[in-house]
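Complex shown without one protein chain; remaining protein chains in place.
After this line comes chain A, so read on.
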């Protein structure tokens, strides 16, 4: 089956304007006859809920957290890109488009990315109008910084808490609509299935996380904004609750899952200390603007550091290998995330890692402190240094930080067309839970941009076209599909609750994480992936036999919540491995050892793999079917990425 991405005709820069004109509109008096369901209240979900309610639709919004303000967008630190060119340094919509396509290693759609760059400027205007306190210069204008290897300063930020401030802006817009009665908010409510009628999404099944009640909700369209699936690796920078369940259950109801193997490993995270570790903490990559990354030149020195016979300060200058500066003289410590991560792993693999586990490299500020003074370093990075000290009990002003890569973001997700519609009519996906804009690698400060672009400026237009097409006739809440899907959810939960084995759900999750990190992490091989696939199948069978759950359905039951999510992660893990096996090339965050340049960089195979891999669920324990959306590049020339 061919996949129609519904990319508008015409020159790249005119596609979105023309498309907006061609989309059908819903009569203002009819808008209140439509019910729209939105799952997830992060940047994409909250902004969409507010914007659609402002237009007049009735919105029902859902989140599993106790408040919509707690969605994990809140944790984004660095900033948000926008092609404002306030700094007069040569930025433009086209440059942001180009950087994003290139950064994604030419595995994203030109049309989507250009639209993202176009609306990026409106996002900043909108957020400032809401009272988002972005950083400013003394003259009162907005401040910008360069971020993540970008050659221009286009990143807007609010100290190290940009995600929090943007989310609170969207949350305030959402609150206003709740107050007006246009949004009904359901907190502590988890979506467990999609209801489809005649192939169209018409509602969802949810579990009330306080009472356990399984309920159905009907709507003319269902919008998923449920975030990424990084927690498939068990340890990631995601929140503990971040999960793939909504997206995965939608996948099992027919929505294709695209490019699941594209995951982003962030280079500057605080290293793991032991098995008890429940999550990894990211430190903004802005640290790489002034910190120098190094590892000892020899395994012998590394051994002495690991066993604490010597300290980092005692390693002589000539015994240090500033490997990023050495290998990439023009970008140095500011190479893209995937390149920096892979190099850190190489150091550890060679035995040159530091810290007691040997799974870390240094990020050293001694030179920066000498150059700028400790006070300046404190003003720029103080909160990050404090956070590092809090977690590690080591003072980064006195000794270098230890950093190691960690799973941070997932570029893959539900397949969507240009309108953000999945292949299931009426089912949409926004933000990190879709696959659309970042190709095989996301640039820093672009996730916030995409979430808000989808929610504020894309879906309000594209959803109207679908709603106008289907008409405002109320959805039949008594259609048997609702009860049938509800009963299936109840049966599934009961099956989980009946598990009375001897291994906890967390232990299964940790085991899955080990498999994924080892074989489907920063470097992947045919052999390793094949092995991983068998291991995951085994793990799945074992889970449904030997897992142990406590408690029942009709109460607060964190174990049940976690079990459902882990069961879905296990299935997703297998699909990620399948996708990674299929893609016999390296691109962005997907690095196949068999496919690298002589210099050890990711080597694409544009002849055979310039496509989106969209997978169709075919039944339990059946291989999924691959559908290809060919990527057509009319505006950029595909080149080998080089940061030398």
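Operating definition for what follows: contacts are C-beta pairs under 8 Å (C-beta built on N, C-alpha and C of every residue); 3 or more make two chains touch, one makes a residue touch a chain; residues count from 1.
In this section, contacts and distances are computed from a predicted model.
One subunit of the complex is not drawn; among "Molybdenum transport system permease", "Cytochrome P450", "Oligopeptide ABC transporter" or "Fumarate reductase", its UniProt record names it "Fumarate reductase".
Annotation: of A:24, A:136 or A:644, A:136 touches the absent chain (contact as defined above). From the options A:555, A:594 or A:623, the residue with contact to the unseen chain in the full assembly is A:555.
From the set A:36, A:61 or A:74, the residue in touch with the chain omitted from the display is A:74, counting the whole complex.
The residue from A:151, A:307, A:390 or A:597 that touches the chain not shown here is A:390. Listed here are the chain A residues that touch the chain not shown: 47, 50-51, 54, 56, 65-70, 72, 74-75, 84, 86, 122, 124-131, 133-142, 158-159, 161, 164-165, 168, 171-173, 175-180, 182, 185, 187, 210, 237, 239-241, 273-274, 276-279, 281-282, 387, 390-391, 393, 456-457, 460, 500, 502, 504, 506-507, 548, 550-551, 555-556, 558-559.
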